[in-house]
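Certain chains of the assembly are absent from this excerpt, and the rest are unmoved.
A and B are the chain letters, set down in written order, and residue numbers restart from 1 in every chain.
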Amino acid sequence: MKTLGQLAEIVGGIVIGNNDMMIIGVGSVKDGAKPGSITFAESEELHTAAEMTDVAAVIVPKSITKSSKNLLQVDNPRLAYARIAHEFMPEPLKTGEIHSTSVIHAQAQIASDVSIHPYVVIDKGAIIGEGTVIGPGVYIGQGVHVGMNCEIHANVVVEYGTQIGDRVIIHAGAVIGSDGYGFVTTNDGHYKLPQLGDVIIEDDVEIGANVTIDRGAIDSTRVGRGSKLDNLVHLGHNVTTGPECLIVAQSGIAGSTKLGKRVTLAGQSGAFGHLTIGDHVTLAARGLITNDVEDRMFLSGAPAQEHRKDYRIKASVRKLPELMKQIRNLEKKLVELEEKLKD
Amino acid sequence: MKTLGQLAEIVGGIVIGNNDMMIIGVGSVKDGAKPGSITFAESEELHTAAEMTDVAAVIVPKSITKSSKNLLQVDNPRLAYARIAHEFMPEPLKTGEIHSTSVIHAQAQIASDVSIHPYVVIDKGAIIGEGTVIGPGVYIGQGVHVGMNCEIHANVVVEYGTQIGDRVIIHAGAVIGSDGYGFVTTNDGHYKLPQLGDVIIEDDVEIGANVTIDRGAIDSTRVGRGSKLDNLVHLGHNVTTGPECLIVAQSGIAGSTKLGKRVTLAGQSGAFGHLTIGDHVTLAARGLITNDVEDRMFLSGAPAQEHRKDYRIKASVRKLPELMKQIRNLEKKLVELEEKLKD
């Protein structure tokens, strides 16, 4: 619990109302807001809606000055809301202790102030940074470096050699550093091509549940700083992304493809291997990138095309049955005309 | 092993033949049936096929009265077969014991008659109901409630606050309650929006292997009573389903979309977020729902449309190359006509 004044200080905002109002949590106008909670409203309309709920306070832009609720004025209400929500976020994995059942190799280095849960296994040469939290059943492989203030959820597997930066969040069941999919095919079968590279996860990355990220064949598979991978995403060997990419649930990027910065791949999308995708590219859900993509393109479709072109084509496709009738009519009329001409 | 008479009692059926015949298991006409097994036949034709196998007995509708095999007459042969198959189903996880290596928080409550396997971790405030079975390596987070007679397979992760009803089956590797995918994007990056809701799994739900279900942003993500999720399905934050939905392998539903009751999403399908999908809606495999859907619609395609319309369009698309030739012919004929007219 925090007072409105304390929250204002955290986000650098101005209180119009009662600084000492106790705030018990965050709420949403749409999904419900308990008495004593705080919500945000980016417009006068949404503010009016917020006034009709039980919230104790509303985070608003500086243009909103009058309210039946306490106000907290900020430059970016949505961001301030996110920051305040952090104050109320439970941290169940933060114990500050190393559980006695964790098996930690004598040649692993564990910083102070970590939280290590039951049945964690940390292998030879691994390094765990300060403040990092590791949930139950996690396996940290040989030579893995995990930075500071990371949050690794239960049953995650981090295979040998993986390098993880600071403030990285990895959700349960993710696998980082499995072998890339590489074989030499002969008449006798598919001979396994050893995958001798590694995986580098840069700072501030968040990786969803049951994600799979393969180690590189020679060099590294790399997830760029501040990128966010949703659940069940797959990155093939030697994929690299620039910073702040958003890769939504169940998408997959085939091996050796390079993403620029702030690339957004919407849900269930994909990209072929060995491609170069520029900065600020957006791919719509279910899209499939099959060629290099220039900066700032907005693509959709499978294969993906520039969005308006794809939209135009899809609109035409929907009209196809009528178009076929039109063409049959044209043929009929043409035959009639030919008949008339003969006469 | 059970006698035919005992099985008849279980399903409320009538034996025509030997009540004391020992039945050793179930079999399938198509896939093989060992001597002494029981199978089912919904028609005279299938019954004849069954007579040619080694089965000891056949479950049949009441219209079938004569056979070279023992008969078990019921109203619904397929359902009776399923009930009888339960009698022969191994229950390897049911030990009736709490393994000494399980780490159970002092403030967790475990009912009697549970089966808890090695290396299970049950966190503070968790409650496990009677008869429930928890396989090796499972993590039950803080404040999680698991109902009675549930079956949670190895290495499942149930994050804090999740509520699970009775008779819920969760297959290995599933993750329930990972953070929803929510960020506030600014020039400085994607700031994490804490996900403060939870997940509610109602009674009689079955969840497949390596499924991911995110907790709500504020409120709950909810899987309705009797719904069945297949492997590798993903539910985004605040998705809710009505009862008895069927969501087939590798499908994904984006955040805040609501499904009615008895919605069927076939394999590898998807739905955008913030939609309302009615009752008894069916979506074909690979379909992608992009708008609200009314009750009882049968949809296909991506984006999904009413099935017959989608089918008509797809049929037209397949004829497109020939259509293009037709149009070139039309153009030629038109030019010829214009020439003739000039003369």
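Everything below uses one rule, namely that contacts are C-beta pairs under 8 Å (C-beta built on N, C-alpha and C of every residue); 3 or more make two chains touch, one makes a residue touch a chain.
Values in this document were obtained by computation on a predicted structure and should not be read as measured data.
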item: Copy number across the full structure, from 2 displayed chains; value: 3
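Note that only the chains that are shown with their structure count from here on.
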item: Rigid-body rotation angle, chain B and chain A, from Cα fit (steps of 5°); value: 120
item: Where chain A and chain B are represented by their mean Cα positions, the distance between them in whole Å; value: 26
item: Touching residues on chain B, where the partner in the complex is chain A; value: 103, 119, 121, 123-124, 137, 139, 141-142, 155, 157, 159-161, 173, 175, 178-179, 181, 183-184, 186, 189-194, 196-197, 210, 212, 214, 216-219, 232, 234, 236, 238, 250, 252, 254, 270, 272, 288, 302-303, 305, 312-313, 316-317, 319-320, 323, 326-327, 330, 333-334, 337, 340-341
item: Of chain A, residues touching chain B in the complex; value: 25-28, 31-32, 76, 78-79, 81-83, 85-86, 88-90, 92, 99, 101, 117-119, 135-137, 153-155, 169, 171-173, 204, 206, 208-210, 226, 228, 230-232, 243-244, 246, 248-250, 267-268, 285-286, 314, 317-318, 320-321, 323-324, 327, 330-331, 334, 337-338, 341
